[in-house]
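Right, one structure below, let's go through it.
What follows is chain A.
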Amino acid sequence: MERITIDPITRLEGHGKIDIFLDAEGNVANSYFQIPELRGFERFCVGRPVEEMPLLTNRICGVCPEAHHMAAAKAADAVYHVDPPRTAKLLRELLYMAFYCTDHTTHFYALGAPDFIVGPAAPVAERNILGVIHKVGLEIGGKVIQMRKYGHKVVEMIGGRKVHPATAIPGGVTKILSEEERKEIEAMGRWAVDFALFSLQAFNDIVLANKTYLDLILGDVYYHRTYYMGLVDENNKVNFYDGKVRVVDPDGKEFCKYAPHEYMNHIAEHVEPWTYLKFPYLKNVGWKGFVDGKDSGVYMATPLSRLNAADGMATPLAQEQYEKMYATLGGKPVHHRLAIHWARLIELLYAAEHWVELATDPEITSPNVHTKPTEIPTEGVGIVEAPRGTLTHHYWTDEKGLLTKVNLIVGTTNNYAPIQMSTNKAARALIKGGKVNEGLLNMVEMAFRAYDPCFGCATHSLPGQMPLEITIYHPNGEVKEVLKR
Partner candidate 1 sequence: MSAESTSNKPRIGVYICHCGTNISHTVDVEKVREWAETMLGAEGVVIARDYKFMCSSLGQELIEKDIKELGLERVVVAACSPHLHEMTFRGASKRAGLNPYLTELASIREQVSWVHTDKAVATEKAKAVVAGAVERVVRNEPLQEIRVPIHPDTLVVGGGIAGIQAALEIANAGFKVYLVEREPSIGGHMAQFDKTFPTLDCAACILTPRMFEAGNHPNIELLTWSEVTHVAGYVGNFTVTIKKKPRYVNTDLCTGCGICVEKCPKKVVDDVYEAGLGYRKVVYTPFAQAVPKYPVIDAPNCTYFQKGTCKACEKFCPTNAIDFTQKEEYVTLQVGNIILATGYDLFDARRVSNYGYGRLANVFTSIEFERMSNAAGPTAGNIVLRDGKTQPKTVGIIHCVGSRDKNYNNYCSSICCMQSLKFAHLVRERTGATVYEFYIDMRTPMKAYDEFYQRVLEEGTLFVRGKVAQVTNAARNEREEGKLIIQVEDTLAGKQRRIPVDMVILSIGMKPRRDSKEISHLFGVGCSSDGWFIEKHPKLDPVSTMTEGVMIAGCATGPKDIPASVAQGAAAAARVLNKIMQKEVVLEPIKASIDQEKCSGCRICNGLCPFNAILFHENRMVSEVNPALCQGCGTCVAACPAGAISGSGFSNEQILAQIDGLLMDLNLAAA
Partner candidate 2 sequence: MSKPKFAMYWSGSCGGCEIAVLNIHEKILDVDAHFEVAFWPVAVDAKAKDVEALPDGDILLTLWNGSIRNEENEHMAHLLRRKSQLLVAFGSCATEGCIPALANLSPLREIFETAYHTISTDNPQSIHPQPRTAVPEGELTIPALKDRVYTLAQVVDVDYYMPGCPPESHQIAAVIDLVIQVLEGKAQLPPKGSVIGTGNSTVCDECPRQRNVKTIKAFHRIQEIAPPDPQLCLLEQGIPCNGPATRSGCDARCPRAGAQCIGCYGPAEGVLDYGARLMTAFASVIDATEPQEIERILDGIPDPVGQFYRFNLADSLLKAGAPAFKSNHR
């Protein structure tokens, strides 16, 4: 039997690898996507004081430390049975919105946009952020950098540092926001709203206006009928920081809606011996392997999933775009993976709008930023929406607040099974009779990219996108053909 090793050599060096096995006819028999690292946070956090979890779990992922910081702080609040003052919650969420803006911007422009704005068939040399800048104009490059700067600026103003923020603690935060800082943050927020609108406009003009791109998005290769997960507020609108987790089935009907502490009744994780990463699935549907459909517990947790799982957006401009997307793509739920990019931009707009809302809240500069925990610490769950999926932290402590048990179900992990399925499907669709061509590479790559898989979270190894190299071996092990971009 022939084997194809897809070794994502670059941008995920040593942190993920796909083996595709071909049958006698040279068609795909099976494929395996492997994650080669494990850090053991769930083990070594045991014995640490719970208030350190927002700092320790930051280091799970440097791409979205803010997500871990928040999930950990919320779990710690729950452990101490303490409800932070409103101002503390506002500050945490404000930091989180700013983070979302930088993160979604980075992903869309540096990783996603090239395929659409420059074009999937364009030469590799151009299919990158520089290519995007040439296509859309130089000033956009400056804007992208500006957006990242602003986002990190706010993270630093509220969280103390640009990367790995430090101020969220059980019961609130350690830093009070000054009026000067607030003014500055508000101004940056208003700029962010314009930037988000600009980005959506660009997407509209360049992608949606182009039939080939639209067909690509709506094509079958990137189509999976799965369950979708996302955090929603009391009105079932998308929320990143707080609320209940809502799951809809492939038909878009609400399958379940649970509060953080109930996650155990709904989520389980499957283990395979050939990878360090686990595969979460819906407990009440069950693990049926890497297949989609209503009977498979596989679900997706991405920007698109959040939109699919919600009834709309909580801010006016984002709501408009939300409606437009579903109108364009033929109603809810949308199963086309490439639509994740569009959904991401809508989330960017929501985050920017909400940023302004929070920055203009009269209570945001109140000195009342902490409630002293008084109860005996016990157990608690904290859930936020990380950009790459629902993030669950679950802690148990002794009466001194030292951790005795830790359980983490992390952003990208949620999408491990769907990614595995997408690569598998792309491979099956494109590799026929052992024939592999250059076009396949980017097509498969795009399948990955849509998820923006961040295995920094997943394995506590690395973030990034997956370019590909495919090596085809003869059964005797000789290299038959090497294809790379």
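Candidate selection criterion: all candidates are chains of the complex that A comes from, given by their letters.
As a working rule, a residue touches a chain if its C-beta (ideal position, glycine included) is under 8 Å from a C-beta of that chain, and two chains touch if they have at least 3 such contacts; residues count from 1.
Nothing here was measured: the structure is a model prediction, and the numbers come from that model.
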| item | value |
| --- | --- |
| Complex partner of chain A (touching, any copy) among 1 or 2 | 2 |
| Chain A residues touching candidate 2 - in the complex, by the definition given at the top | 1, 3, 9-14, 17, 19, 21, 29-30, 32, 34-49, 51-52, 55-56, 59-63, 65, 80, 106, 124, 145, 148-149, 152, 156, 159-164, 166-167, 169-176, 263-264, 267-276, 278, 280, 283, 287, 367, 369-370, 372-373, 394, 400-402, 404-405, 407, 409, 454, 456, 460-464, 467, 469, 484-485 |
